[in-house]
Structures are given as C-alpha cells and as structure tokens.
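Note that one protein chain is taken out, while the other chains of the complex remain in position.
Chain nomenclature is as follows: A and B, assigned in order of appearance, with residue numbering initiated at 1 for each chain independently.
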Amino acid sequence: MPQTTETISLEVLRYRPEESAEPEWQTYEIPLRRDWMVLDGLNHVKDTLDGSLSYRWACRMGVCGSCGMMVNGRPTLTCATYLAALPPGPVRVEPLSGFPVIRDLVVDLRDFLDKLRSVKPWLVRDEEKPLADGEYLQTPEQLAEYKPYSMCINCLLCYSACPIYALEPDFIGPAAIALAQRYNLDSRDQGAAERLDVLSQHQGIWACTFVGECSAVCPKGVDPAGAIQRYKVGATAQWWRSLLLPWGKR
Amino acid sequence: MNPAYQPYHPKWHRKRMPIFWWLGQLPYVKFITRELTSLAVGYAVLLLLAEVWAVARGAAAHARFLGFLAAPPVLAFHIFVCAALVFHSVTWLNLAPKALVLRLGGRRLPDWMVVAGHYFLWLVASLVVVWYLHGGF
Partner (left out) sequence: MRRSREPFFWALFSSGGMLAALVLPALAIYLWVARPLGWVQAPTSAEMAARMAPLLVRLVLFVLIALGLFHWAHRFRYTLYDGLQLSHLYGLIATICYGGATVLTVVAAWTLWRFP
C-alpha cells in the first residue's frame, strides 16, 4: 500500500556572495517526520537535495550552541525545534540576526568572542593557592549563586534577540555580561574590580534598557537580563559609595 | 554570477536595522509601550506641580485649574494617562525581582515573594496617598 508522506516547505535565506550581492530565498520540500527537528530537515536538504547549503551544527542535542538560527523570525536552536510543532505553512530559516553573514546560514561571531575575552571569563586570583593547600572549597549555597550563569553555551540567541546589540555595535551584549557575572559571583574569584572597568563603560551594561528578550530566548535558562539588572544595581551602589566614601577600598 | 565578487575576497552581508524595528514583533511593541510610559510619569509630576502653583496663586486660579481638569477632552486624556501610569507600575513591579535579590537566612527569596512584597507596598502607599488627600491625619 503506497504511503503518502507529508511534506513541509523549508524557505531558507541563501547568501552566496559569488552568485549575488543580496541574499535570496530558496524553498525546499522535505518530508515531515514527527521526530524531526529543523536541523534534521536542513541535514536532509544538504544530504539529498542541495549540497551547497552551508550551516553550523555539532552535538544535535542542545549543549554545544552551534546551530542557532532564526526560525520563523525567532532565534532558536534548530536542533531543539520540532518541525511538527511549528505553525502550519512554510518554515522560514534565516541566519542569526545581528551578525554579519558569511555565507547562507553561517554568521561571523568574532565580535562576540572579542567581547567575551574582554570580560576575562576565567577565575582571577590576586594570589594562587599552592597545590599543597588543596582545592578551593565551595558550599552548595555559594555554587547556587552563579550556577545559572555558568549554563551559558554561547549559542548567541540572546544577541540575536537583543535590539540594542543590533543598534549599538559596541554593546558588550547579554552573554558576555552574564558570563562576567558567573565569575564575579563565584566565591573563588577576585577579579570583580577588573571586570568593572570593562562593564562600567557606556557600551557595557549601561546601553542595556532591559528589553528582556535575551532571557526569553535563552535555551538554558541563564537569564542574562536578570544578571545585567543585578549588576546595574551593584555597580550603581559601588559608584555612589566610592563617591561619598572615597577613602574606602575601590 | 555577481560581477562585483572578487574570488577569495568574500563580502559579508550586514543587514541594516529598520527604523521601525520595534513594530516588527510583539515583545518589542510591548517594550516600547512600556518605555513610553516615562512620558506619562513626566506629565503627571508636571501636572502636580501645576496644581501646586495654581493653589499658591489663590482660589480663583485653582478654580480655573479644576475647570481645566473637568473639561471632557482633558478628562479623557487624563484617564489615558492614568492607564499608562498603572501600566508603568505593573511592569516595573513585576520586574523588581530581576534586580533585587534578597536573602533570608542564607536562602534566596523566591521571585513571587519579592513581587508580592512590592505589590503590598504599592497598596499601602496608595492608601496613604488617598487617605492624606481625603483629609486624614
């Protein structure tokens, strides 16, 4: 008995600079399988329909952060979005917005990587403990302080959702600030003052106007918006303290 | 073929942000509406100042001010301003737990408790304001 397979249309925004100066839509008909994610659809296209389609992916299970793309206008991890769960009709797949497009669905992430490096996302110590002293111990409460911010997989969906990042190219961005907080709030870290120098610039936390979309699209529940607001309160308190009590420790 | 393309010198595509980007998606519309309530706050405090000034100038000036408040288009506009102020309060208080992390005995207070505390404060402040305006204490 012949089995009719349901199909779905994938409308992909292609960009091939050697073909055309502007991006162009291309539609592919792919089978609609109940258990397929958008990423499976793209892999099907690349394997059987059009090998020239370029995109990033790796773990296919939502922990590497490689496969972020705009699906129907919303930044999502394509490995975590079921085709069948999307509204009926063609599925629009575009490269992550806010970043320059290199080719098809591949975007240039170097701006983020530079900004991430600038917030020193590692444990900064004034003095390292000698090995003989053993490990740095941490209570569960101390771990809970920064644990959500350590869940960031650098998928950059938050940068895509943030209108400020699109409007102000120098804005450091949600993930960089959340990761700075991950270290600032870590009891083993002593680098908060160094990070403050970077974050207290105008293009640091102050460009953020708490749109909140970064936290809404984050697939790992990092809540960068919350991290930024908490940091604003802390930085403001510290600024006033250093103004009114300048003899205190900076 | 793209005649402007130079082999091995790829041209990256940068999309320009449209001026009305905030009309494109519902979360952005809600965001801009929320931000525009700052105009209602500014207007409200200036109207308050205007009444202080009218009262200072005497009963006749104050009566004119009250007449202004009662005019139907002004009243309609002020109802809109009040709605905007309430929207400001609701959105502001709902976001309070994001900025304020309170600890009690080592445990972090859950978000709903922080929000509830703020709403309670809002209720108390409102009652104090109304009571004072009504002539109490």
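Assume a contact is a pair of C-beta atoms (placed from the backbone, for glycine too) under 8 Å apart; a residue touches a chain by one contact, two chains touch by 3 or more.
Computed from a prediction, not measured in an experiment: that's the story for all the values here.
Student: Could you tell me which of the visible chains the hidden chain touches?
Tutor: Displayed chains contacted by the hidden chain, ordered by label: A, B.
Student: When the complex is taken as a whole, what residues of chain A touch the one chain not shown?
Tutor: Contact residues on chain A toward the absent chain are 163-164, 167-168, 196-198, 200-202, 204, 206, 209, 232-233, 235-236, 238-240.
Student: Going by the touch rule given at the top, which residues of chain B touch the chain that is not shown?
Tutor: Where chain B meets the chain not shown: residues 17, 19, 22, 32, 35-36, 38-39, 41-42, 44-49, 51-53, 55-56, 58-59, 62-63, 66, 69-70, 75, 78-79, 81-82, 85-86, 88-89, 92-93, 99, 121-122, 125-127, 129-130, 132-135.
We adopt the following convention: only the chains that are shown with their structure count from here on.
Student: Using the touch rule from the top, collect the residues of chain A that touch chain B in their complex.
Tutor: 15, 17-23, 73, 97, 100-103, 108, 141, 144, 163, 166-167, 209-213, 216, 223, 225-226, 229-230, 232-233
Student: For chain B, which residues count as touching chain A in their complex?
Tutor: Interface residues on the chain B side: 1-2, 4-5, 7, 10-15, 17, 21-22, 24-25, 27-28, 31, 35, 95, 98-101, 106, 108.
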